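This is the structure, below, for whatever I ask next.
Missing here: one protein chain of the complex. Every other protein chain is in place.
Chains here go by letter, A, B, C, D and E, matching the order in which they are written, and residues are numbered from 1 within each.
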Amino acid sequence: MHPVKRIEIISDSIELGKIVESLEKAQVSSYTVIRNVGGKGIKGTMSNDLDMSRMENDYVLAICPPEQVKSVVESVRPILNRFGGICLISDAMEIRSMQCVASL
Amino acid sequence: MHPVKRIEIISDSIELGKIVESLEKAQVSSYTVIRNVGGKGIKGTMSNDLDMSRMENDYVLAICPPEQVKSVVESVRPILNRFGGICLISDAMEIRSMQCVASL
Amino acid sequence: MHPVKRIEIISDSIELGKIVESLEKAQVSSYTVIRNVGGKGIKGTMSNDLDMSRMENDYVLAICPPEQVKSVVESVRPILNRFGGICLISDAMEIRSMQCVASL
Amino acid sequence: MNFSLILSNILNPPVLFFFLGMLAIFVKSDLEIPAPVPKLFSLYLLFAIGFKGGVELIKSGIDQSVVLTMLAAILMACIVPLYTFFILRVRLDTYNAAAIAATYGSISAVTFITAGSFLQQLDIPSHGYMVAALALMESPAIIVGLILVNLFTREEDSDREFSWPEVLQEAFLNSSVFLLVGSLLIGVLTGEHGWEVLKPFSQDLFYGVLTFFLLDMGLVAARRIKDLEKTGVFLVSFAILIPIVNAGIGLAIAKLIGMSQGDALLFCVLCASASYIAVPAAMRLTVPEANPSLYVSTALAVTFPFNIIIGIPLYLYGINLLWR
Amino acid sequence: MNFSLILSNILNPPVLFFFLGMLAIFVKSDLEIPAPVPKLFSLYLLFAIGFKGGVELIKSGIDQSVVLTMLAAILMACIVPLYTFFILRVRLDTYNAAAIAATYGSISAVTFITAGSFLQQLDIPSHGYMVAALALMESPAIIVGLILVNLFTREEDSDREFSWPEVLQEAFLNSSVFLLVGSLLIGVLTGEHGWEVLKPFSQDLFYGVLTFFLLDMGLVAARRIKDLEKTGVFLVSFAILIPIVNAGIGLAIAKLIGMSQGDALLFCVLCASASYIAVPAAMRLTVPEANPSLYVSTALAVTFPFNIIIGIPLYLYGINLLWR
Partner (left out) sequence: MNFSLILSNILNPPVLFFFLGMLAIFVKSDLEIPAPVPKLFSLYLLFAIGFKGGVELIKSGIDQSVVLTMLAAILMACIVPLYTFFILRVRLDTYNAAAIAATYGSISAVTFITAGSFLQQLDIPSHGYMVAALALMESPAIIVGLILVNLFTREEDSDREFSWPEVLQEAFLNSSVFLLVGSLLIGVLTGEHGWEVLKPFSQDLFYGVLTFFLLDMGLVAARRIKDLEKTGVFLVSFAILIPIVNAGIGLAIAKLIGMSQGDALLFCVLCASASYIAVPAAMRLTVPEANPSLYVSTALAVTFPFNIIIGIPLYLYGINLLWR
C-alpha cells in the first residue's frame, strides 16, 4: 500500500476531450470515466433530458502519485475556469497491483 | 485550493426526489447524480434486474463547505432511517473554479 | 457518525464476479457497483467501443469498518494482480442509519 | 385436454424464450439484456396495448357489457387484497401482509399480454376494452393495502407519516398506469386513422418485442428464485394457490356477467396475476417496513412463471368446460 | 379554416403524445424514456430522413428548382441570425444575443419531420430534396453567430481563444449534420435498390419512432418550462413572434422561387424552427460566456411546442391563402 491522490473532475460532456487531453499532458495516462452523469451546478440542472444535445456531465477519476497533483491542477484549471465544472483532490492508499502482462 | 466536504449518498432510486429535496433544504444546491447504480445492502441485491420497477439505486455526490455538513446530515438522516441507504462524509480539496458566465 | 473505510475497485467487467465473490469471502456483504465505466489503464483504452465484448470496466464501492480492510485487501489483491485493475482505500465518516425493516 | 393446451402454450416463441432466459441463469451463462432495454420494451408494450385498446374501444362503443366488465374489474381489485391480507396475516406481520396483498390485488401487464397472444394463436376473439379493465385494476389494491396498514398499525406505530396525496400520486400516476391510460385515450381520440399509420410500429413489432421481453423476464425471474429459500414454504404455496383461487373467482364473475370466452380468460389472468412493477415501487415508498424481497420474489419468481406456463392454459381449460 | 387545420394537426398521434409527455411532467408522473433511447431515436430519425431524401433526390435529379431552393435555404440560415442578433441585443449582452441568434438561425429536424408527417396525412406532396435544405441550414448560423461575437467583443475581451478549425468542426461535422448528410449521400449512391431493402426499417417504423420521440420531447420541453421564469417576458415573446416572422419571410421567398405548397411548408418550418441540439452544443464550446438555459429553454420550451402545435398548421393556412 502506498499513498496516492484521487483527482475527481465533474464537468460538461463537451469538455471531456479537453480534460482527458490535459490529463495526458500532465503525464496522467490512467483514468476512469463515468459518462452521462446528471447534476446541478451554477449553470442549472443537467439532467438526462438533454442527453441528445450532449449537455450532460461526465465524471473523471484519476489516481496519481502526490507529486503529480500540481501539474494536473495547473493543466485542468483553465478548462474548468472557462467551461465550468468542479475538481476535487483527496487522499487514498492504493494496493499496488503488479500485473504480469507478458507483452507489456 | 480550499478544503471541502464530499457527501456521498447511496439509496434506492425511489428516494432520489426526497434526498435532492433535503439537500436543497440544507442550502446545498449543487450536486451530481449517477443513476441506475447496482448494489447490495441490507435489503438484498438491487441489481439492474428490476430496473423497470425503479428498484435500483442512485448515487448522489455533493461537495459543500465544511460548515454546511451538519445541516445536510440532519436533513438527510431521517430519510435514510426510514427508507434505507448509506451516507458518507469525507475530506477533499477543491480547485476553486471561477466561471465567467456573463449572465449569472 | 463513525469512521469507516471506503474501498474502491476499478477493473474489467469480466472480473466483477470474482471481485464480488472475494468481497463476500472477506465478510463484506454490502457494496455498490457502477457498471460500464470507461477508462484507460496499462491495458489501454477501455471505452465503450467494445461494450458488446464485455471489455469495459466496472467500479465497485464497498464501505466497511476499518478492521475489515486487511482481509479485503488480501482477498482482492490476487485477482487484481492476475487480471489488472486498481484498488483504493480512503477514510470517511458514515452516518449510521438505523433502518426499521420489520422483517429483518 | 388440458395438457395439449399447456403444450401449445409452451411451444410459443415467447414462452420458449422465457424458458431460455431461465436456463441462461441456471447454467450461469452471462447472457443479459442491457439495462434500459427491458424498460424501453415495457414502455413499448404498454403503449402498444393501450393504443390498440383505445382504438378498439371507440370502434365497439361503450355498452352495458363494457360497464359490467369495468365494475367487475374494480371489485376484484378491491376484494383480492382484502381477503389475501387476512390469509397472509396468519404467518406475517401487518406490513408484509399488506404489501403482499396489494401486490396480488394488482395485475401484471405482461401476463395479460401473453394471454392475449395465446388467444390470438388459438383464434379466440377478445375485446379491446379489456385493456381498460387492466388499467382499472392496477391502482386500487395499493390504496386498499395502505388502508389496511393504517387500520391495523395505528396504535402501536404512531410516527408513520405518509401523505395521502403522495400515495394517490403513486397509485394513479405511476408511469405504467399513466402511459397505459394515456395511450388508451389517444387511441380513442385518433381512432381508425391513427391506427393505420401506427400499425407497422405498434402491431407488427409487438410479438417480437414481447418475445425479447420474456427472454429478459426469464433472466429476472430465475435470478429471484434463490430468494425463495428465505421466503419459506408458506409464501411459495400462497404464490401458486392464490392465483388459482383468484382466477376461479374471476371465472365465476365472468360467467355471471356473460363475458365471452376470450374476455373471460383475460379477466381471469388479471385476477390471477400479481404486480411486480407498480405496486412494489409504491410499497417501498409507503410501507418501507415491509421486506421488498418477499413481495417481489413471490410475484416474480413464482406467480409470474406459474401463470405464463401453466396458469393461462389452465384457466382457459376451465373456461372451455364452463362455457360449453 | 385555420382551426380545423390546427385540430387535424393536434389529433395526430405524434402531437397527442407530445401533449401526453408534457402532461406527465405537470401531474408529476414518474414517466421517463430512459437515457440512451431518445438519442437512439434521434439517430434513427436523421438516418431515415437522410436516406429517404437521398433516394428521392437521385430519382428526381437536380434541376433549377432544386438549386434555387438550396440557395434560399443558405440565405435564410445566414440572415436570420443576423437580424435576430440586433433585436436580441436590445435587451441582452453580445454573448447571449449571438448564441440565441445562432439557435434560431439553425433548424430543428424533429419539427421538420413532424411537418412532413402532417403533409403526408393531408396528402400534400413534397420533394425529397427538402432534406438537403434541412442539412444545409444546420451549420451556417453557428458560423454567423461566432463572427458576430468576434466583431462585437473584440476589444473588451482579449483572451477569448477559440480556434476556427474547432468551430468549423463543430459546425459541419457534429453528429446530426454528419449522419444526415452521410445517410443522404448513401441514399444517392444506392438509390431505388437500397431503398427496397431498407424500407421496412426506415419507412414502416418511422411514424412510430416519431411518436415515441415526441412523447420524450414533451417530457423534455415541459421540464424546461420552469426555466422560463428566469428567462423573462422579452425572450418568451421573442420565441413565439420570431418563428412567425421567419416563416413569413420563408413563405415570401418560397412563393418567389415557385416552390410547391408542400415544399413551401417545409421551408417555412425550417425558417421558423430553432435548434436545440447541434447549436447549443456548439455554443457551449465556443461561447461559454452565454447562459445555456436561455438559448436551450426558449428553443425547447417555447418555440418547439409552438411550431409543433400551432405553427405548422398556421403556416400551411398562410400557404393555402397565397398559393390559391
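One rule holds in what follows: a contact is a pair of C-beta atoms (placed from the backbone, for glycine too) under 8 Å apart; a residue touches a chain by one contact, two chains touch by 3 or more.
Nothing here was measured: the structure is a model prediction, and the numbers come from that model.
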| item | value |
| --- | --- |
| Which residue of E:G21, E:P140, E:G194 or E:P305 touches the chain not shown here | E:G194 |
| Residue touching the undisplayed chain, where the options are D:T211, D:N246, D:T286 or D:N307 | D:T211 |
| Chain E residues that touch the omitted chain in the full complex | 35-36, 39-40, 43-44, 47, 51, 169, 173-175, 178-179, 182-183, 186, 189-190, 194, 197-198, 200-202, 204-205 |
| Chain C residues touching the omitted chain (full complex) | 12, 14, 36, 43-44, 47-55, 82-84 |
| Where the unshown chain meets chain D, residue by residue | 11-13, 16-17, 20, 23-24, 27-37, 117, 121, 200, 204-205, 207-209, 211-212 |
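Keep in mind that, in the parts below, only the chains that are shown with their structure count from here on.
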| item | value |
| --- | --- |
| Core chain by centroid distance, with centroids computed from Cα atoms only | B |
| D-E against B-D, pair bridged by the larger set of C-beta contacts | D-E |
| Centroid distance [mean C-alpha coordinates] between chain E and chain A, Å | 34 |
| For chain E, residues that touch 2 or more chains besides their own | 30, 35-36, 288, 291 |
| Contacts with two or more other chains, residues of chain C listed in rising order | 34-35, 90-91, 100-101, 104 |
